[in-house]
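Just one protein chain is left out here, and the rest sit where they should.
Chain nomenclature is as follows: A, B and C, assigned in order of appearance, with residue numbering initiated at 1 for each chain independently.
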Amino acid sequence: MIVPLDLVLFLVLIVTAVLALAVKDLLAATALLAAYSLFAALLFAGVLAVDVALVEAALGAGLTGVLFVIAILATTRHSSPRPDARRRWAVLPLIVAFLGLMLFASTGLPDRGDPDAPAQRGVSQTYLADSYADTETPNVVTSLLADYRSMDTLGETMVIVTAALAAALVLIRRVDDPSDRTDDPRDTPGGDADLDRDLGPADEDGYGGRGPR
Amino acid sequence: MIIVANVLVGAGLFFLVVSAIALLIMPDVYTRAHAVAKSETLALLLLFGGLFFRPELTLDASGLLALVLIFSLIANPTAIHALLRAASRSGALPWTVIDQRLADEELRGGTS
Amino acid sequence: MIGAYPSVVVRVVCALLSPFILMFGLYVVAHGHYGPGGGFAGGVFIAVGAILPRLTLPEELAYRLVPPAAGPLAGGVGLLLFLLVGTLPLLVGGSFLDYGAVEIAGLEASRVRYLGILVVEAAVGLAVFGAMVLIVDVLTGKDRP
Partner (left out) sequence: MMELLLDRYIYVLVLVLLAIGLYGVLVKGDLVKKVIGLTIFSTAIYLFFIEGSLQEGGTAPVLMPDPENPGEFLNDPLLYVDPLPHLLILTAIVVGVGVVGVALALLVRLYRTHGTLDEAVIADRLAGKAPDIPAADERRDAFDVEDAGDGDA
């Protein structure tokens, strides 16, 4: 009986999502986001999407967290709250309307796990039946990824490399660029020789960042 | 065979429950991490040891399981070490008996 | 934010673990035919094996393992390899990315497609590895000469 576990995992997922958006400390929010991705990976594994679970656990829970932590270290750790009540009251009806519309639309979707759903009757039957004869590959996801739908994969690979190059274009700078007002200690030569990279206190009125060794 | 596996897995689950309880009732980050690090590493060892004795396990799967066990045993204490080091550097003070006594006295003074 | 982590335990363990993570990534890329895994997951694992030393080891040591030029280079080489494999069937009259059209003596068409999948997975893994390493390098601000 997998359904109750499913439900519990989903509730944990919702709680972590709310907390990740609610906490003030951005590092804590990043940790909660990684936990959220890990629970999502568990859910993927629970509905037998093993490849997706592997990628989500490695990328969503691992590398995304690393990227967030690096970016937070390069910027600031404190979330700037700026509660904008007007915008919240303008957006909430929008979200409620979105939810209502989607709930209405979801009544037309097939039941969960229905073998007669239209999506199950499509091309994937052919893929499953022919995969081994065509490519000698038991893992159908791999043969789909690299053979039947390799044009798709080519496009995605291009998108990833382009995204990395775009990130490089945004951040790479000339040494004599006057518009670059950088005065953080990492940019001064020799400034980070013995930099201790542990973080400062989470709250300004804490213990002053110097606990016992 | 299956009895040994079940006993080991049960012991592992027991230690996992103990570590979860310790996470809830311990007073500060150091004692929590102390309790969780030890009992969880032991629970991992017992769980995987129990899984080795399962009859449906093939040879290459048990090899993979052994690799996972070895790397978990290395990485788990290291992660907790790094976590506690960061906690110490960012100023988390350890809980002491004096704190508890002061709190008790305050409580008593307040209620009487 | 690159530099030696000030705790010797973490440094030693990360230095010991990263080659094994790299090896596991290669295993995942090669094992994609028979189980979960493949180019995307394997590329991410290899990238993690390259990023872990950057976060914990001294800079020159980490760069000796995987130099900063490896990011854009691997991304470009992976994409180029994918395109080359895709163009190969065009030369013998097949359509784009249809590896089965290439005739190799002694191999059936399904076997050729099997090999084509392997090469494409390796190319995707290289590209993902390069992209992830490049993003991390750029965010840590150590990419400039």
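We adopt the following convention: a residue touches a chain if its C-beta (ideal position, glycine included) is under 8 Å from a C-beta of that chain, and two chains touch if they have at least 3 such contacts.
From a predicted model like this one, the values you see are computed outputs, not experimental measurements.
Chemist: Using the touch rule from the top, list residues of subunit C that touch the missing partner.
Modeler: 6-8, 11, 34-36, 40, 44, 128, 131-132, 135, 138-139
Chemist: Quickly run down the residues of subunit A that touch the omitted chain.
Modeler: Touching the chain left out of view, subunit A contributes residues 6-7, 10-11, 13-14, 17-18, 20-21, 26, 29-30, 33, 36-37, 40, 43-44, 47-52, 55-56, 59-60, 63-64, 67-68, 70-84, 87-88, 91-92, 94-95, 98-99, 102-103, 106-107, 109, 111-115, 117, 119-120, 122-125, 127-133, 138-141, 144-145, 149, 152-153, 156, 159-160, 163-164, 166-168, 170-171, 179-185, 194-200, 209, 213.
As a convention for this text, only the chains that are shown with their structure count from here on.
Chemist: Quick check: how many Å separate the C-alpha centres of subunit A and subunit C?
Modeler: 21
Chemist: Please work out the Cα centroid separation of subunit A and subunit B, and write it as a whole number of Å.
Modeler: Using C-alpha averages as centres, the distance is 28 Å.
Chemist: For subunit C, which residues are shared contacts with two or more other chains?
Modeler: Within subunit C, the residues that touch at least two other chains are 5.
Chemist: On subunit B, where are the residues touching two or more other chains?
Modeler: 85
Chemist: Can you name the residues of subunit A that touch subunit C in the complex?
Modeler: Going by the criterion above, the answer is residues 50-51, 53-55, 58-59, 62-63, 66-67, 70-71, 73-74, 133-139, 141-143, 145-147, 150-151, 153-154, 157-158, 160-161, 163-165, 167-168, 170-173, 175, 186-187, 192, 195-198.
Chemist: Okay, in this complex, where on subunit C does subunit A touch?
Modeler: 1, 3, 5-6, 28, 32-41, 44-45, 47-48, 51, 55, 71-72, 75-76, 78-79, 82-83, 86, 96-97, 99-100, 110-111, 113-114, 116-117, 120-121, 123-124, 127-128, 130-132, 134-136, 138-141, 143-144
Chemist: List the residues on subunit B that touch subunit C in their complex, please.
Modeler: 71, 74-75, 78, 81-82, 85
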